[in-house]
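What follows is a single structure, written as C-alpha cells, with notes after it.
One chain of protein is taken out of this complex; the other chains stay put.
In order of appearance the chains are A, B and C, and numbering begins at 1 in each one.
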Amino acid sequence: MDKKPIIELDEVVIKFSGDSGDGMQLTGTQFSNTSALIGNDVSTFPDYPAEIRAPQGTVGGVSGFQLNFGHKEIYTPGDYADVLVAMNPAALRANLQWVKPGGTIIVDTDSFTDKNIKKAGCEESDPLKSSKFGDFNIIEAPITSLTKESLKDSGLDNKSIVRSKNMFALGIVYWIFTRPLEYTEQFFEHKFKKKPQILEANKLVLRAGYNYANTIEAMPSYRVNPAKIQKGTYRNINGNTATAWGFLAAAEKANMPLFIGSYPITPATEILQELESRKDMGVKAFQAEDEIAGIVSAIGASFAGNMAITTTSGPGLALKTEAIGLAVIAELPLVIVNVQRGGPSTGLPTKTEQSDLLQAVVGRNGEAPVPVIAASTPSNCYNYAFEASKIALEHMTPVILLTDGFLANGTQPWNIVDSKQLPEIKPRFFKGEGEYMPYARDPETFVREWAYPGMKGAEHRIGGLEKMDLTGNVSYVPVNHEVMTNKREEKIDRIVNVIPQQKVEGDADADTLVIGWGGTYGHLLTAVQELREEGHKVALSHFNYIRPLPGNTEDIFKKYKKRLVCEINLGQFAKYLRMIYPQYEYKQFNKVQGLPFTVTELKKNILKLINE
Amino acid sequence: MDKKPIIELDEVVIKFSGDSGDGMQLTGTQFSNTSALIGNDVSTFPDYPAEIRAPQGTVGGVSGFQLNFGHKEIYTPGDYADVLVAMNPAALRANLQWVKPGGTIIVDTDSFTDKNIKKAGCEESDPLKSSKFGDFNIIEAPITSLTKESLKDSGLDNKSIVRSKNMFALGIVYWIFTRPLEYTEQFFEHKFKKKPQILEANKLVLRAGYNYANTIEAMPSYRVNPAKIQKGTYRNINGNTATAWGFLAAAEKANMPLFIGSYPITPATEILQELESRKDMGVKAFQAEDEIAGIVSAIGASFAGNMAITTTSGPGLALKTEAIGLAVIAELPLVIVNVQRGGPSTGLPTKTEQSDLLQAVVGRNGEAPVPVIAASTPSNCYNYAFEASKIALEHMTPVILLTDGFLANGTQPWNIVDSKQLPEIKPRFFKGEGEYMPYARDPETFVREWAYPGMKGAEHRIGGLEKMDLTGNVSYVPVNHEVMTNKREEKIDRIVNVIPQQKVEGDADADTLVIGWGGTYGHLLTAVQELREEGHKVALSHFNYIRPLPGNTEDIFKKYKKRLVCEINLGQFAKYLRMIYPQYEYKQFNKVQGLPFTVTELKKNILKLINE
Amino acid sequence: MGQIETKKYTPKDFKSDQEIRWCAGCGDTAILNSVQKAMAQLGHNKEDYAVISGIGCSSRFPYYMNTYGFHGIHGRAGALASGVKIANPKLSVWQITGDGDAMAIGGNHFIHEIRRNIDVNLLLFNNEIYGLTKGQYSPTSKVGQVTKTSPYGNIDNPFNPGELVIGSQGKFFARGVDILLNLNIDIFKLADAHKGTSVVEILQNCVIYNDGSFAHLTGKEFREDRLITLEHGKPMVFGADKNKGLKLKGFDLEVVTIGENGNTIDDIIVHDAKNPDPSLHLKLINMQYPKYPVALGVIRDVDAPSYNDLMDESIKETVAKSKFKCLDDILYSGNTWEVK
Partner (left out) sequence: MGQIETKKYTPKDFKSDQEIRWCAGCGDTAILNSVQKAMAQLGHNKEDYAVISGIGCSSRFPYYMNTYGFHGIHGRAGALASGVKIANPKLSVWQITGDGDAMAIGGNHFIHEIRRNIDVNLLLFNNEIYGLTKGQYSPTSKVGQVTKTSPYGNIDNPFNPGELVIGSQGKFFARGVDILLNLNIDIFKLADAHKGTSVVEILQNCVIYNDGSFAHLTGKEFREDRLITLEHGKPMVFGADKNKGLKLKGFDLEVVTIGENGNTIDDIIVHDAKNPDPSLHLKLINMQYPKYPVALGVIRDVDAPSYNDLMDESIKETVAKSKFKCLDDILYSGNTWEVK
C-alpha cells in the first residue's frame, strides 16, 4: 500500500459533489473529520439546494461539500478545488469552473448515461471527452458498478447497495491523500450499531474504493502533513454548534438557567436543535409558535430571572424587531442571534449574506440602541456567543449576535476553550438591601439592578411605556423622556469600556487598510497574507464589535491612506462607518451572490486599490 | 357690544386646558374653525394624555388644545400662549410655564377648591394668589357657577349642566377676540339635532360666556384681521384626514379601487377610520387582526390589481418589516404610512417624535430598498400621500410615507387641492400584447409590467424567493442574484429622476443652512424667518424626499459653510446624510421630549451656530 | 407555588401606590378589586405572583398590583406569560388581557398557550371593543355594532372566546362578570387550583365606548333569569325562583321549568366540568340569550398535564440519564484529538 512515492503538500482543496441524495455532506464531513483528527487544519463549506430533494440529476439538485485542509493554518474552504469528486454529469457541469488547472477530477463513469447528460444540460453529448478536459487529471472510475460488485454477496437490496457508492468515492480519496480509514470505520460502528448488515457493507465499500485506488496505476499519492498548530485538545465544530455551546458556557459561568425561545428557520435551526438536545444539561428549550413568541417568551424568561436567548435568521429578525424594543426599554438581558442568509424576503434561504447589518444596528422604531456583535469564524461563534451573553447579563440589555450561513454550516478544528479559560459573568442582581429602585443605575456603566419574581420585597412593575428615572413608574414628563433616552443610549455607548481594542493584522506601515466584519474573516485574512507574501504592503482590520465600535477604531483608520471595506452585501458596514466616522473615505468591494468571497477576487480588488 | 376699543393684533396663541373630561379638544376645535372661517390662518396642536380618562384633577390628566391664529401666515401652533384658559388648578399648574409674560389667564375660580389644589400638587395653598402671577393679566371667572346659573331653568340634570361649562369659557374667548358665534351655533344645531334641550343649553351658555366677558370691565377686546393668504377655497384639515384623502385622490386619478388593510394604533388610527367611512366612495377598508395581516392583505390586494395601502405607527412598522421585504422582491405597489410617535417600544404613544427614520430607510433584512417620503405640514399630508401612491403605482414598489403625531392631529386651513390640480397616475399595466414577462423592465426606469389575476393569458407566479431576471422563475444562480439585487436598488435610485428638486428658503448667501425633514417644517421655517427679520443671514432646506434624496441635494449642501440638522430624535437624518454625503459636516440640534420644537429654542440654537 | 401555610394577606397588600387611571365606572376597577381579594385568600407568597399583560386599557392592570408585574407589548401577553412560567414554574402567573390583545393581534399566542396548557391564570377582559385606542370594533364586537371603524355597522363575524378555547383544546374555561365580585373570586380560586391554562372570560363594561354591551344580561331586575351559574356536580338550575333548568333533548339543550310539563329536578343536567369530551361544554358556552340563559361560572375544568410540568419532568429525566454533568464534559466528548 505504501509502495508508491508519496508527494508532500501544504494545502489541498477537495470538493465532493453529487446529487442531493448521494450523501456528499456525509462524505465531506468524514474526510474533514479524519483530516482534523490526524492533525491537519481544516475549513469546510457545505453548499446545498434550498429544496429538500431537488430534481435528481439536474444542476439545481447538486449538493456540494468543499473542504480545505493543510499543513499550515487554514482560514477558508478554498476558492478552487485541487480535487473534484463528481458523482454525476450535473455535478461535473456545476463544478468544473471551480477546479484548478491541472487538478484531479474523479468521476463515476457509470452515471454518464445519455439521460443523465441531458438532464444535466451539458452541451456536448460526451462531456468526459470534451476538450475542456485537456488540463485536468481525470480519474474515470465505474464507481456504481464496482460498488455493486463488492456488495453482490451482502444480501442488501439494490437501493441500499447503490446508496453506499459515496463510500467508494471516499475510499479513493482517502487513498490519494494517505488517510487512515479507522475514524470513518468507528463512525460506522456507532451509527449502524443496530444495523450490522449496513455496517459491514459500508466498511467493505470504503475499503474497496481505497484498494481500487491503490490498484489502478497512474495515480499519485499525496501526504499533507499535520499542521503546526497550537497545542491543545481539538475537535471539529461548525458555527451553529459553537454558538449553542457558547451559550451553555455563559449560563454555566453566570450560574443561571438557560432559556431559549425560538422558531425554526434556515440556517439558524441547528442552534435550537442543539439546545433542545441539551435538555440533558437542564436547558429550557421552547420551540415557539412563531418568531415573535420566540423572543417574547425569552423576554418573559429573562424577567423571571433566566439567561434568555432567541435565535433566528433575517426574516425572523424582522419579526422580532418590535419585541427587541421592549427589551431595550425594559432593560432586560437577552441575546438575539441572527444567522444571516440571502435576502430580501425569503431570498436565497440556504445561501450566505451579510445584508442584515443595518437592520441589526438601527432597524427599530424609536431610539432603541442595542449592542451588535459579529462572529468571524465557525469556532469563534462560541466566544462571541459567550461575549454577547456576558454583555447582556452584565449590562442589562438585549444584544444582537450576527453570524451567517457560511459560518453556521462551515466547520473547523477548534482548540477547545473550556470553562477554566473563560471569564466570570456577574449579573447585577439586587442584593435585597434597602429599597429596590428598578431604574437606579450604576454611575459608571449606567446599568440598573435586576430583581426578579420570587425575590421577596422587590416587587415592582416594568413595561414598554416610558418610565420615570429611578422609580420606573410610567411617566409622560417631557424632560424625563429625554433623560431616559439619553441614558439608554449612553449605557450602550459605555460598553466600549469593556470590549477589547480593535486589532490590525499585517503591515502597520501600509497605505491600504482592508476592513471587514463577521464571516468574511478567513477569506480576507488569506487574501491579505498572500498579498503580503507576494511582497505587497497591506493590513487588515476585521471587526467583531459593531456597536459600539472599539475605542481605538479611529486611531486605526487615520493611520492608513486608503480603506477598502469588503462585504457580502451592497455596502452596509461602509455606510455605517460613514455614519460614525464620516471624516474618512471608504472604498467598497461588494459581492451579493449568496456565496462567500473567493480569495482570488479579493486579492484582485485589494491589489487594484494598492496600486491606485 | 362693540362699544369697547378694539386692539388689532397680528398673531395670537391661545391654549385651552382642563381635565380630560372638560371638553377642551372640542372648545379648541371650535375656536380654530371659527377663526379659519373668518379668514385667519391657523395652526393647532392638540395634546392629551395616553389614558382614556386620566385621573381627574391631576396634572397627568390635563388635556390641552393650543392654537395659533393670525393675520399673517402661521406655520406653528406657537411656543408660548397669549391667552391660557385653565379650567382647574392642575391645568394652571401644567401650563403656567408656557404663558407669555404679560399674557392673559382665564381661570374657573369655582374649581380652585382645596381638594383640587391638592390634587394638582400645587405647592402653595392658593395658587391664584401666588407671587408668580405678578406678570399676568388674570381673569378670575366663576365659570361653573355662572354656567349653573344660566341653565337653572333648562331642566337638565346637574351633570349635563356642568359638562357645558367649556362653552362658557369659549364664549369669553370669543368675545375677547371678537369672533362671531354663528359657526359654533351651527355646529350645535348639527350635532344636537336630536337633542333640542342640549342644543339650547349649549347656545345659552356660549352666549352667557360672551355676555359675561362683555359685561365685566377691565377686559380688552382684540381683533385679529384676516390673513392675506392665497386665493382659493379653504377648509380646516388635520394630517390624518389629509393623508386619507390623498389616497382617495390617487385612487381616483389612477382609476383603481382603493384597498386599505390596517390595524388600529395611535396616532394613525384616524386614517383607517376616515377610509372606513369612505366605504361610501367604494373604498375597501379591511380592519385586520394585526399589523402583519394589515400589510399582507394589502399586498394580496395589490397582487389582485387594487391600489393598496396600509397605515400604522412605529411598533406596527416594526411588525410590517418582513412583509415590506416581500413587496420589495415581488415588486408590487404599496404605500405604508407610518405616523411616528414617541419610542422605543410603546414609549409615549400619544406624543410626537421623528425616531423611525432609520427603520424606514434601512431597517429590513436583506438588501431591500424602499422609497421614503415625509410630509411636512398637516395639509401637505394630502400631497405626499398622493405622491407616494403615484411613485408606488408607476414604479412598482412599496413606498413608505412618514408623518408624525404632531402632523396627524394638528390642523391647518387648507387651500383645497382638487382633482383638476392633480397630475395623472399611470400604472404600467400589461397591455395583453405578446408574451407576458413578469420581470422584464422598462429600460429607463427599471420598472416591470403589472398583470393581475383576471387578465387572460398573463398567468404567472411570483413570490419571495429570488427570481430569474425577465421570467421571474425561482433562481438560485449566484450571478443572477447580484443582477437582481442591483436592479432593485437601481430602480429605486432612478426615482430621483421624477421627484422635484430640493428647495432652499431664505438667504442664498448665508453661511448657515438649517436642515430639517418631515413634521418640523413649520417651526423651522418660522425660526429662520424670524431670524432673518431680525437681520441674520440664514437659509432652510427642508426635506420631503428622503430616499432617494433630490438630485440637487449636494449642490445645495456645498454652498453653505455650516449645516445644522434639527430633528425630534437623536440625530437619525444627520446619520443618514453622513451615510450619503459624508464629505460635509453636519451639526445637530436634537430634542426627544415627545414635543415639537419651540421656535424659541430653535432660534437660540441656530443663532449659536451663526455666531460661531 | 410558595409555601403550604396560608399567608395572612389583606386585599390592601396587593394594591400598588399608583393611582388608578381607568375611567370612572370602568369594569376593570371592579375586576381589580376581585383579583386583589382573591389573592389575599390564596396560599401564595406575594413575591411569587407575576402579573403579566399586553397593551390595552385592561393591560394597565399590573401597575395597580403590588406584585411583580410586566406590562408587555400589544398581543404578546400569552407569549410573555408562557416564558415566565416555563422559566420559573414556581411562580403563580396571572395573565391580564383584553379581547383585542388576546384575540386580535394576540390570537396566535392565545391558542398556542391554551393547546400547550401552560399553567397560567388567563383573565380575558371582554368589553367587545378596543378601549385604549378609543373605540374600534374588536373580534368580539357584535355584527352590526357601530364603532369608530364600523360607521356603517360591523360586518366582522365575532369569535366566542370560550368556543375558541375549546377549539384550542382548552382544559379550563369560566365566565365571570365585572360587577359580580363573589362569582369572580370563586372562579379565580378554581382557576388557581387548576394546573394548566385557566381561561376566565370576564364580561367587562366599557363605559365610554361600549356602554351597556352586557346590560341586557346583567341588569339586576332580570339577571337571575338571563344568566345561569354553573357549578361542577350541581344541577343546572337558574331563575329568580330557581325553578328553571337545562335539560338534554336528543343532542340539544332545552330550557324547562321545574314543576311544569312533568319536569322535575331529576331531569335537569348535573354539571360535569370534568368531562374531557368538549361537546357539551361547547353547547353550554355557545348558549345565547334569549333562547338560553348565558352560562357563567366554571364551565370546563379538566385535568391534563401542563407543558411546564412536562418540560420539567423531561428535563429531570434527561439530566438524570445524561453522561454530561457540565459543559466541559460535552466539549471533550466524541471525536477530539490532542496537539502536543
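To be clear about the criterion, a residue touches a chain if its C-beta (ideal position, glycine included) is under 8 Å from a C-beta of that chain, and two chains touch if they have at least 3 such contacts.
What you see is a predicted model, and the numbers here were worked out from it, not measured in a lab.
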Full-assembly contacts of the left-out chain, visible side only, are chains A, B, C
Candidates B:Gly209, B:Gly464 or B:Gly506 - the one touching the absent chain: B:Gly464
Identify the residue among B:Asn166, B:Asn236, B:Thr526 or B:Asn590 that touches the chain left out of the display. B:Asn236
In the full complex, which of B:Phe259, B:Tyr384, B:Trp517 or B:Tyr560 touches the chain missing from this view? B:Phe259
Which residue of B:Tyr48, B:Phe136, B:Tyr183 or B:Phe429 touches the chain not shown here: B:Tyr183
Write down which of C:Gln36, C:Ser53 or C:Asn117 is the residue touching the left-out chain. C:Asn117
Touch list for subunit B against the chain that is not drawn: 33, 36-37, 39, 183, 226, 229-236, 245, 248-249, 252, 257, 259, 261, 278-284, 286, 288-290, 292-293, 296-306, 308, 322-323, 325-326, 330, 415-419, 452-465, 473-474
Applying the definition given at the start, please give the residues of subunit A touching the unseen chain. 51-56, 58, 60, 263-266, 269, 272-273, 276-277, 279, 285, 287, 289-291, 315, 345-346
Can you name the residues of subunit C that touch the chain not displayed here? 105-108, 111-112, 115-117, 139, 152-153, 155-160, 163-169, 248, 250-252, 277-280, 282-283, 286, 304, 307, 310-311, 314, 317-318
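Everything below uses one rule, namely that only the chains that are shown with their structure count from here on.
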For subunit A versus subunit C, what separation do you get between their C-alpha means, in angstrom? 44
Rounded Å distance between subunit B and subunit C, as computed from the means of their C-alpha atoms: 40
At what distance in angstrom does the C-alpha mean of subunit B lie from that of subunit A? 46
Give the residues of subunit A touching no fewer than two other chains, as numbers and ranges. 322, 325-326, 330, 463-465
Two or more other chains in contact with one residue: find those residues in subunit C. 55, 73
